[in-house]
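In this view, the complex is presented without one of its protein chains, the others remaining in place.
Every chain is named by a letter (A and B) in the order it is written, and numbering of its residues begins at 1.
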Amino acid sequence: MHGDEACAEGAIAAGCRFFGGYPITPSTEIAERFAQRMPELGGVFIQMEDELASIAAVLGASAAGARAMTATSGPGLSLMLENLGLGVMLELPCVIVDIQRGSPSTGLPTMAGQSDVMQARWGSHGDYSIIAYAPWSPQEAFDLTVLSFNMADRFRTPVLLLGDEVIGHMVERVVIPPAEEIPRWERKRPKTPPPAAGVYHSFEPDPEDLIPPLPHAGEGYRVHFTGLTHDERGYPDMSADTHHALVTRLNAKIQRYTEEIIRLEEYAMDDARLVVVSFGCTARSARRAVREARARGIPVGLLRLVSLWPFPEAVLRELGKRMDAFIVAEMNLGQVRLEVERCIGRPAWGVHHAGGEMIHPEKILAAIVAAAM
Amino acid sequence: MTQATVVDTHPLDAILRADRMPHIFCPGCSIGIAMRCYAQAVLESAIPLQRHVIVSGIGCTGRVAGYMDLDSYHTTHGRAIPFATGLKLANPDLMVTVFSGDGDLSAIGGNHLIHAARRNVDVKVICVNNFNYGMTGGQCAPTTPLGAVATTSPYGNPEQPFNLPYLLAAAGAGYVSRWTSLHVRQLKQDILHCFARPGFTFIEVLSACPVGFGKSNNIPDGLEEMQLYRERCVIARGVPLEELSIDLREDSPIYVGNFVDRELPVYKPVTHVG
Partner (left out) sequence: MKAFARMPLNLQKMKVPRGIIYLIPERCKGCRLCLEFCPREVLQESTEINAKGYHFPEIAPGKDTNCIHCQFCTMICPEFAIFTEEIED
C-alpha cells in the first residue's frame, strides 16, 4: 500500500466518515481512496469545487459531529489557511493532510518537498498553535493519521499531517491492526443536557485542561460559533481583554501538553557527540548516513522529528548542552534548522535542498564528517 | 394621543437571542425584516427547533446567525455555503439555512454558490441583496447597478451587476425566488415552502441599505426605498430570466416572485453496499 492510501485507511480506521477534498498532485490518491471506500462505509465523500470549499465542508461536518478530513498539497494548503484559522477559533477538530511537493507556487507537482513546515506553523493569520506530524513511511502515514484524529478530538483543534510525495507514492508493507486495537480518544462532550433557557457555553473551558466540551449541531444546545473574538458563551465580544484571554487560552491549551503531543524517535543517540536532526523522507537518508558514520567510528546519532509542531524545544535545549554539533537535514532551505538554532542557541550545520529529489546519504555523511572535525 | 401598551418582550424573542437585542443593523436597514420572516418561518415550520441550523458568512447579514437562538455558525467570508454543505451531509436530519449577503454569497462566495446550485445540495439559501458591502461602509459589489455610486466607485460603478436569479438558474438551481423586504408575507411563506422542498433553494431578498447604498444613490432613507418597492414591484409571471436585472435608480419594474421551480435529483452522498 502506498502512503496516500495508507493515510486514507488510517483515517477510516480512526472512524473518519467525512472527507471533503479537491484533486491535487501528489495527494489525489487519498481522495480517490475515500471515493472508493466511503460509499461502502456509509460515510461521506464529496469532491468540492476548490480547496476553500473542502476545508469549509470539513469544518461544517466536524461541527455536526463527524470525524472529518481533507487532503491537499502546498498550493491547496495555502488556500485552506484562512479556514484553518477558523478551525482554531471555533475549536473544531479536523485533520488536514499536506502531501508536500516541490514548492513554492506550482513548483514540482510530482516530486517531493518539505518546504511547507513554516507554512504549517504560521500560515494562517494571528497567534495560534498547531499540531503537526510528519510520517516517514506508509506505515507511519497510517499510524499518524490515527494519532492526528485522536489529538484533534483531544485538544479540539485542527491537526496537520505533513507528508511528502516520496512517502505518499512509495509502496511499503502496512500492518493494519484489528479495529478494536485502534486507539480512539473521544471528543470531550458536554456533561449537562441543553439548558432550558439561555445559551450553552460552548467556549467555557474546563479549568484543568483549558479545553471546552464540544456540543454538536442538532443536539438542542442552540450553540453560537463565530470566527469573531467571542466570550465563553460564544457571543461576539470585541473587548481587548476577552481577545487576549481567548487567544492566550487557544495557545496554552496546546503548549501546556507538548510532552503528550510531541513524538520523537532516537537512533544511536546513547553515546552520541553529534546529532543529525531530520524528518519525513529525508530522515531515511539521514539514518543511512548515521549508520555509515558510526561504522567509521564517528559518535553521531539521529533525532527524527515525528512531530514537527509544537517544536520539541526542551529536548533540543537538553541535547544542546551535551552535543558538540547539530546537523539538520531537510528538503528546504533551513526551516527546521532555524528552530533548532533557536533552541540550542548556536549555529547548526545544514544539509539542504530546495526540493525535487531526496537528499543523498553521502551528502549528509559529508556534513557529519565535516562537523566531527 | 394614547401610548401603545409598553412591554419588554416580543413574541419572537422565544427564537431570538433576546439578550443581544437590539441588533446592530442601522435605522432603516431591512435585514431585520428578512431575519423576522426567517424566524417566523422557523417557528411555523413544524421542524423541531433543535434541527434548525443557520450558517452565515461575513457582512451585515452575516450577523443574523448571531441573533437566532438556534445552532448558529458565523463562518468566514464567502464560505458559509460549503460549511453548511458539510454540516448537512454529516447530519442529514438538520435543516440547514445559509443566511448571508450579496457580497458574501455572490462575490467571494460565488464559486460555492454556483456549485451548490449545480449540485442541488439540500441547503436553503437566503441572500439579502442590498446592492453593496454594507458592513465595510458601502463599497460596490457584484450586485451594484452599473453607474451607481459607492465608496469604491466614486465616479459610478463601471461594472455590470449580476442578475442573481438568472445566474442561479443558469447554474442549475432547482428553486429560485426573489422578494423584497416589503413582501413580508410572501417571503415568510416562500421560506416555509423551501423548508418543505428538498434540495437547494435560493431566495434573493432586496433590502434597503440607506447608509451604505441608498444615501449615495438618491434613496437616502429606508422608508423611501420601501416605498419605491411598493410602486415598482411586479410579480413576474413568465418574464424571461434575463430581464430580471435591477436598477433602483431607473423607473423600471422590479420583478419579484418565484422564477425557477424544477424537480431535480437532490445531492446525496454515494452509498454502495459492496
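Basically, a contact is a pair of C-beta atoms (placed from the backbone, for glycine too) under 8 Å apart; a residue touches a chain by one contact, two chains touch by 3 or more.
The shown structure was predicted, so the numbers you read here are calculated from the model rather than taken from an experiment.
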item	value
Visible contact partners (per top-of-document touch definition) of the missing chain	B
Sole residue of B:6, B:46 or B:273 that reaches the chain not shown, by the stated touch rule	B:6
Touch list for chain B against the chain that is not drawn	1-13, 16, 21-23, 25-33, 35-37, 40, 181-182, 184-185, 188, 222-223, 226-227
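The criterion applied here is as follows: only the chains that are shown with their structure count from here on.
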item	value
Intercentroid distance (Cα basis), chain B paired with chain A, Å	38
Of all residues in chain A, those that touch chain B in their complex	17-18, 20, 38-40, 42-46, 48-50, 52-54, 56-66, 68, 82-83, 86, 90, 194, 198-199, 216-228, 235-236
Of chain B, residues touching chain A in the complex	17, 19-20, 49-51, 53, 55, 58, 65-66, 69-76, 78-79, 81-91, 93-94, 111-112, 115, 269-274
